[in-house]
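One structure is given here, and the rest of the page talks about it.
Only one protein chain is missing from this complex, and each of the others stays in its spot.
Chain lettering (A and B) follows the sequence in which the chains are written, and residue indices restart at 1 in each chain.
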Amino acid sequence: MAQREALLRIEDLSVTFPNRDERVTIIDRVSFELGEKEIVGLVGESGSGKTVTSLTVMGFLPPSARVEGGQIWFKGRDLLRLREEEMRRVRGREIAMIFQSIRSALNPLMRVGDQVARVYQLQRGLSRREAYQEAVRILNRMGIPDAERRARAYPHQLSRGMCQRVLVAMMVACRPALLIADEPTTGLDVTIQAQIFELIKDVQQATGASLLLITHDLGVVAETCQRVVVMYAGQVMESAPVESLFARPSHPYTQNLLRSILRVDKVVEIPEADASLSEGVTYGLRGCRFALRCPGVLPPCWEEGLPKEEVEPGHWAFCHSCG
Amino acid sequence: MSVEVAAVRPRAAAEEGYLRRLWRVVGEHRMLLVGLLILAIVLFMTVMGPLLVSHGPLETNPELKLQPPSADHPMGTDNFGRDIVSRVVHGARLDLLIALSVVLIALGVGSLVGTLSGYYGGVVDDVVMRITDVLFAFPSFILAMAITAMLGNTVPNVIIAIAIAYIPYFIRLTRGEILSAREMQYAEAARCVGNPEWRIMYVHLLPNCLTPSLVQATLCLGWAILDASGLAFLGLGIRPPTPEWGVLVSEGAQNIISGQWWTSVFPGAVIVFTALGFNLVGDSLRDITAREER
Partner (left out) sequence: MVKSFREGPLTLWAVNGVTFEIHPGETVGLVGESGCGKTTTARCILRLTEPTAGQVYFNGSDLTKLSPREMRAQRRNLQMVFQDPDTSLNPRFTVRRTLAEPLRLHNLVSGQELEERLRETMVRVNMDPGFLDRYPHQLSEGQKQRVGIARAIITEPQFVALDEPTSSLDMSIRIHIIGLLLRLQEELGMTYLFISHDLSAVRALCSRVMVMYLGRIVEAGPVEEIFERPLHHYTRALLSAIPIPEPGKRRRRILLWGEPPSLFDLPEGCAFHERCPDVEPLCRRELPPLRDIDGGHLVACQEVGR
């Protein structure tokens, strides 16, 4: 892989949240990068810290959260060092995000056409009339039938699939260099899900942006992403091109995960062992947080400092017992 | 930049003990602490008071009438030479008894009816709501006055009258909670498992819906004292010579003009003090439960 300057590079990012009398390290020394025009999937189960990571990039952490270390390099600047006004200029224009909770991302009191138009007004300095026309145009391109009429609707009058398209429209209004999509299809029907992913892919192709796709669905990752970053309990476990991750997973967690996927195209082997007793994520371990559940755990796994092994070119496993 | 990482903790310890949590919550809320302190004093006075006073509440001493506060009579004496401290302290029992009974009745009836109303909806709900609307239309004190006047001046009647005025609050609160609780899956699961309707309502749903009512109950305890004293002051409900704070204030009111302030001010202050205690506790509970829910 050619050495290109990555569009987004996260290095050793750690964020803590308060929990009663102490602070919990919700994400721990997370590092990965995203190249230009690349689609990277950020994968993990609940509690893995993938959403917190994306929120940190956008600067959307709640006041109680604290970034304890690391850098977020975007186009040569460390986003963590920017002041709020500077960050505000970056948001929307250069980095855009769509969230899981579709309905609450839209203003229920404003017509959708106006909401999209607003983005054009603010970011591109268009007049109200021009902005509104652009808005209708882009809603049409997003596959919303009868865009003229729909633009006059309020969010609650549209189905969730439609609302998500509106959000995508808002997201790309400014042709940002980086798109972040956090579980954009939670709660949507499978057929609508397929439509939305097609849309996001088209948009990414058309604008040449990079896409950080956060999801727990490995099927989506396999179909859509070029590279994958696997997270667990706030740490990065493995990072690889999509094909090598699925074919040769190196980290025990990834291996476990891939064995657990149920598939539509064939019947999956159900493991005999029922691992219910080892559930639960602990954020307090010093070394690798998967150590408690890891079948291949070794003594160095409990110590500070995460190892980094390049198993194949471009395929990194953060593990002592991989490969 | 190094990263601070917490040590490994066993899972059991992650659960904060109930008592410890209680202590922490109380410590963080000064209002609550003050309120509880006040109530503790009132409680002490109620329970231990009658045993500690040197004079009886009904002991008349005509030659000692209208004495200002002194060592022997820290709150002075009244028209009939009775020790005011003693009367206040004995009155506490009565007032608190009234307050407690009122709240228990109002809470009990209110939550039972509210649960029925919220769970079944339809005609039952409509009827109950219209009745509570009517009751709400009157300020609670006026309502209590009217009912006491109708029923007669005895302690039980006073209790009933005030309770009736409060019942609508509990109906509304319970009904509101039940309306959302009945949509929860555990209610459906309870039916699925074979629970009869009444058990679903009263064993499953109601216990989960009591919190706002309990908070309201604390506040009502304070209001009940004010209402009961108010009624007595007006001559309804409790009559002299029974020591009750409202009665005391009423008896002593006439003496203010002649300068013997202690006969009414002390009982009045005690009323305010007690009601304040309940209000502080109730308000802070309300704040706390609202926050915990988030």
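Heads up, the rule we're going with is that contacts are C-beta pairs under 8 Å (C-beta built on N, C-alpha and C of every residue); 3 or more make two chains touch, one makes a residue touch a chain.
Quick caveat: nothing in here was measured; it's all calculated off a predicted structure.
Undergrad: Which residue among B:D72, B:D133 or B:E188 touches the omitted chain?
TA: Checking each option in B:D72, B:D133 or B:E188, the one touching the absent chain turns out to be B:E188.
Undergrad: Of the listed residues A:E5, A:E22, A:D78 or A:E198, which contacts the missing chain in the full complex?
TA: Counting the whole complex, the residue in contact with the absent chain is A:E198.
Undergrad: Could you tell me which of A:E5, A:D78, A:E148 or A:E223 touches the chain that is not displayed?
TA: Final answer for the missing-chain contact: A:E223.
Undergrad: Touching the hidden chain in the complete assembly: which of A:D78, A:D189 or A:E304 does that?
TA: A:D189
Undergrad: One chain isn't shown here. Among A:R83, A:R129, A:H156 or A:R263, which residue touches it?
TA: A:R263
Undergrad: If you put the missing chain back, which residues of chain A would it touch?
TA: Per the touch rule, chain A residues meeting the hidden chain are 45-46, 145, 159, 161-162, 189-195, 197-198, 216-224, 242-243, 246, 256-268, 270-272, 274-277, 279-280.
Undergrad: By the contact criterion defined above, which parts of chain B meet the unshown chain? Give residue numbers in ascending order.
TA: Residues in contact with the chain left out: 15, 184-186, 188-196, 204, 207-208.
Following the convention adopted for this analysis, only the chains that are shown with their structure count from here on.
Undergrad: From the C-alpha centre of chain A to that of chain B, how far is it in Å?
TA: 53
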